[in-house]
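All protein chains of the complex are present and in place, except for one that has been dropped.
Chain lettering (A and B) follows the sequence in which the chains are written, and residue indices restart at 1 in each chain.
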């Protein structure tokens, strides 16, 4: 990254950092509680999720239907999504739209307390602020894959 | 959560977010160093911890005694508590009392470097600020359990 590019990046304020973290803290409590409607409500009406396998769900109705179909996966499993390394980019001309990327680790704990892990992911979100509250407008989930190295 | 409820939630400032994170960063270093007295000092004199199994320890003396009894568990194990998704709620009428909830993942690393995991937990704390420093007044630890789904 060139110095020129770095110099034009705007700093993330502490208040914005806390606002975004708090948004995800609430959103993840809902998804981890399998509160499907509550989770969908954290998206805009036309919100879209592109899953790591390429499946795309646009709009709350399709999002809810897709998650409902997947519910049996979570029988007897407590799932938790862990985030790290948030990068928040603001648009100087539109302070109510944010690009956020982050790492995600997903734990699944069974009734005996045994923890297993899904592959790690990196997620790219676009968040918008409506009436003072953040919502997710789009989410693209990337499964982390090995970097290609030159042949040995 | 209704829009009305959301509208009355006060925003967490960046300074408060950093203050709470820093408090936990110090508190967890002490518990992970098995510095029992130092850990107990991060609680109020009448501080209470309710463990996931329902056991309750109130007051620094009982807290110290309980942790001392558990010390043999940590022989040959480096334990680390990882937090995520802090939700900080402030009381507009008492800015020195905070309700904080967070996810916890606990790693145990043995001498060979093998990492194992305790079940995941969600914790509800009440923190109070005394002479400018945060202390834990109460902590309730919940083991994460599967959500009950309707029968298939």
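Here are some notes:
The rule we apply is simple: a contact is a pair of C-beta atoms (placed from the backbone, for glycine too) under 8 Å apart; a residue touches a chain by one contact, two chains touch by 3 or more.
Treat the numbers as computed from the prediction; the structure is a model and nothing was measured.
Which of A:16, A:31, A:64 or A:128 touches the hidden chain is settled by the complete complex: it is A:16. Between the chain not shown and the residues A:44, A:58, A:97 or A:120, the one that touches is A:120.
Take chain B: the residues that touch the chain left off the picture are 13-19, 21-22, 24-26, 28-29, 33-34, 38, 41, 71-72, 74-78, 80, 82-84, 107, 109-111, 113-115, 131-133.
In the full complex, the hidden chain is touched by chain A at residues 1, 3, 6-7, 11-18, 82, 84-88, 103, 105, 117-120, 143-147, 149, 152.
Methods note: only the chains that are shown with their structure count from here on.
In terms of their C-alpha centroids, the spacing between chain A and chain B amounts to 24 Å.
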